[in-house]
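Right, one structure below, let's go through it.
With one protein chain held back, the other chains of the complex are shown just where they sit.
Note that the chains take the letters A, B and C in the order they are written out, and that residue 1 is the start of every chain.
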Amino acid sequence: MKYGYYDTKDPLQKRLNRVEGQVRGISKMVQDDKYCIDVLTQISAAQAALDKVALELLRGHARHCLTSNQNQSKDGIDKADELVGAISRML
Amino acid sequence: MKYGYYDTKDPLQKRLNRVEGQVRGISKMVQDDKYCIDVLTQISAAQAALDKVALELLRGHARHCLTSNQNQSKDGIDKADELVGAISRML
Amino acid sequence: MKYGYYDTKDPLQKRLNRVEGQVRGISKMVQDDKYCIDVLTQISAAQAALDKVALELLRGHARHCLTSNQNQSKDGIDKADELVGAISRML
Partner (left out) sequence: MKYGYYDTKDPLQKRLNRVEGQVRGISKMVQDDKYCIDVLTQISAAQAALDKVALELLRGHARHCLTSNQNQSKDGIDKADELVGAISRML
């Protein structure tokens, strides 16, 4: 079965590999006694990157749910995008 | 120079290595077409783990700032812990 | 037209009135020079109460979207609840 994020699998994995590199870089900063506030800034950047991945997954999921077995695909997609927009403002 | 997180360097790095493994696991879940909501749950877990690392760094930083060149160490530490507690409730 | 939160209008308004009272209380704390960390704790409580209202609205919206013009109501409700659960963990 194809899930909602099927069409964005490649970019999602690229983003996740980048986050993995970011976290490895943060570990190296701690190893090298880098300044605390600079480490925190990199952690915030990794969190923001994970937020983007999560929102992309949510968008795919909501679109999939709202359009399957329905004829009103266009409206379903708009509703799902709107929902994800609302969630992204709450994060 | 020794920064505020000096005393917790080892546990911080262990946590970060674990987060790196979590992110790699999330990438594998996407690769294997795992169910979207399950992937989101793992992303939330990685975010929570990064929050804990950030709060530990903040705690060390605040303690360091508030106790250096001061004689009132005990009070400085309490103030800093209190501050971090407040921040953790805001996340 | 009846929107998704129609059935929970009363409890939603009761919650919002309570949040309004909380914010008025926070303003009074600032007026009375209450201790900063205590004010922050009350702000976190108000934020948590608003999160709950938002999630209740999202749940109603998602349920409404996923069940209208569909015969598979039961599945639509489960999907929507699951979605809201995922979002709540991201906040």
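Here, contacts are C-beta pairs under 8 Å (C-beta built on N, C-alpha and C of every residue); 3 or more make two chains touch, one makes a residue touch a chain.
Model, not experiment: these values are computed from the prediction.
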Contact with the hidden chain (one of B:K9, B:K34 or B:K79): B:K79
Touching residues (missing chain, whole complex) on chain B: 51, 54, 58, 61-62, 65-66, 69-70, 72, 76, 79-80, 83, 86-87, 90-91
Sites on chain A contacted by the missing partner chain, in the whole complex: 37, 40-41, 43-44, 47, 82-83, 85-86, 89-90
Interface with the unshown chain - residue positions in chain C: 1-6, 9, 12-13, 16-17, 19-20, 23-24, 26-27, 30-31, 33, 35-37, 39-40, 43-44, 46-47, 50-51, 53-54, 57-58, 60-61, 64
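Everything that follows uses one rule, which is that only the chains that are shown with their structure count from here on.
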Rounded Å distance between chain A and chain C, as computed from the means of their C-alpha atoms: 23
Contacts with two or more other chains, residues of chain C listed in rising order: 83, 86, 90
